[in-house]
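For this depiction, one protein chain was excluded, whereas all remaining protein chains were kept in their positions.
Moving on to chain A:
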Amino acid sequence: MAMRFPRLGTSQLLALGVILLANWMVSPQFFDIRVQDGRLFGSLIDVLNRGAPVALLSIGMVLVIAMRGIDLSVGAVMAICGAIAASLADSHALPVVLAAALGAGLLCGLWNGFLVAVLGIQPIVATLILMVAGRGIAQLITEGRIVTFTSPQLAFLGGGSVLGLPTPVVLTLGMMALTLLVVRGTALGLMIEATGGNPRASALAGIGTKLITVAVYVWSGLCAALAGIVASADILGADANNAGLWLELDAILAVVIGGTSLFGGRFSILLAVVGALIIQAMNTGILLSGFPPETNLVVKAVVVLAVLLAQSPRLGGALAGLGVLFSRATSGGPRR
């Protein structure tokens, strides 16, 4: 099945371009990239690298939201899986560490999926449970302190590089490709969109909606686990209090910026990742700009508002109308 190219992607890519340009204006060396110890080094690489955790989360989140669900627990799942990875890193081999952390993410996803699909609890409430409890679980694992490790294999997943690209970026690209293959390479994507659009009709049409619901929450849990591993590997330790804190909101924002409706239905994985990059490009730009930190959130809010307004169909129509009026007024003169 051919990959549907996002028709509505222009406004997101435009927004990303404008933000990158603005970053270049506040910091002229923004696009400079050099090689440092065998890896690419520059602000643009930072945007990709720092954006990786939210991008990973948004890959899972976009599927959940397409099913008219939401997963608030991803930040807490990050903390749990990061804590598990960091506490096992020095005593076990990397495959064991990864299996344990990803397994925990899978279990968390199963739990969410069970609550939503089998017990029929509203997704926002169902995942809120793990959002609150999950951070507590992570704190239990780390006993409230920052667990550090020295294992170079795990550290590679956060600070290493493959062909010059930071490992988190490569992992994100890999996860994105895998998800695209599974979802768009088969009829699964269509089924997700159908279920999100009208669950009852889809069930009547023979789609296993419950199974698909559980599957997307599990996938979201796995993505969160990977993001948690990356976050821990990055700081060579697990900070249960802060790892992934509020990142569920960034992931939802990334999905929404990417044009996927919270009411389910059509979705785009690529644009959700672009949404994550938009958020990170903005964060990096704020850090480079030298604005006082008190203005960070205001700047962020204004930019997000602008990006979302640009996508609003009504406002788009109104602006187009204005444009037509304007062009009539200006082109009308000489003709006379």
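The rule is short, and it goes like this: a residue touches a chain if its C-beta (ideal position, glycine included) is under 8 Å from a C-beta of that chain, and two chains touch if they have at least 3 such contacts; residues count from 1.
Criterion: contacts and distances are computed from a predicted model.
The unshown chain of the complex is recorded in UniProt as "Simple sugar transport system substrate-binding protein", chosen from "NADPH-dependent FMN reductase", "Molybdopterin synthase catalytic subunit", "Phenylacetate-CoA oxygenase subunit PaaJ" or "Simple sugar transport system substrate-binding protein".
Among A:Leu94, A:Leu165 or A:Ile235, only A:Ile235 touches the chain left out of the display. In the complete assembly, the contact with the undisplayed chain comes from A:Gly42, out of A:Gly9, A:Gly42, A:Gly164 or A:Gly197. Within the entire complex, the positions of chain A that touch the omitted partner chain are 27, 29, 36-37, 41-43, 46, 50, 139, 144-146, 148, 159, 231, 234-237, 239, 241-243, 283-284, 287-288, 290, 292-294, 296.
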